[in-house]
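Missing here is one protein chain; the remaining ones are kept as they sit in the complex.
Labels run A, B and C following the written order; every chain starts at residue 1.
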């Protein structure tokens, strides 16, 4: 990852960590189940956004380098990895 | 939530918090993007499991009480909330 | 399902069937892959909407009847089924 992407992802991860701690407090204070479920969905949306940012950086760096390179196995490998990301995020 | 569910959810949230901190370290140490994306998906799966546990408890408690109760507006409200959960988790 | 819901779902299924045939033509005519993928996502969104309509009807009918009824096993069964729907739609 380039330094800007990396800094942005770390800030987002810290924000998610704070959000998860907030949900722990909600549960401890017996807040309404449906509100807890909604906050968990908000964390998931933030994580999906993060995956998009990382994938975008990856496509511009590793994937572009591999596909422009001369190693057909490495080209195949990066494509397989993208397909793997699609598979785990779209079960 | 009953006390057992509550304890279980809090432990799972603490585990997610640790997992998210682990992902921060992965990013700081420049680990491979695809591995970071996979770990984020693992966190999302843990959060989805937690939503299921909370929803199951909610159906057995609040929803059952409301539907067996005599207030038609409250009955309608709990059904609308379940539909809301389905909608936010299945966009 | 009540008759109105049933009629609506059947019309939506016929519309999905037409949409799927349209995608077949797109593939036969070698239209751009990304456009085909987008149309498949549109069909999936229509199917998710249909699941919501059916689930909403089900909660207002079978589930309400079972939960207001006197058979604890049947009550448990309808809740398990809702959890099953949540699980298959949120893998």
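We adopt the following convention: contacts are C-beta pairs under 8 Å (C-beta built on N, C-alpha and C of every residue); 3 or more make two chains touch, one makes a residue touch a chain.
Note that the coordinates shown come from a computational prediction; the quantities given were computed from them, not determined experimentally.
Seen in the complete assembly, the chain not on display touches A, C. Touching residues on subunit C toward the chain that is not drawn are 1, 6, 9-10, 13-14, 16-17, 20-21, 23-24, 27-28, 30, 33-34, 36-38, 40-41, 43-44, 47-48, 50-51, 54-55, 57-58, 62, 81, 84-85, 88-89. Where subunit A meets the omitted chain, the residues involved are 48, 51-52, 55-56, 59-60, 63-64, 67-68, 75, 79, 82-83, 85-87, 89-90.
One rule holds for everything that comes next: only the chains that are shown with their structure count from here on.
If each chain is reduced to the centroid of its CA atoms, subunit A and subunit B end up 18 Å from each other.
Remark: subunit B and subunit C have CA centroids separated by 22 Å (rounded to whole angstrom).
For this pair, subunit A with subunit C, the centres built from the Cα atoms lie 28 Å apart.
Along subunit C, residues 91 each make contact with two or more other chains.
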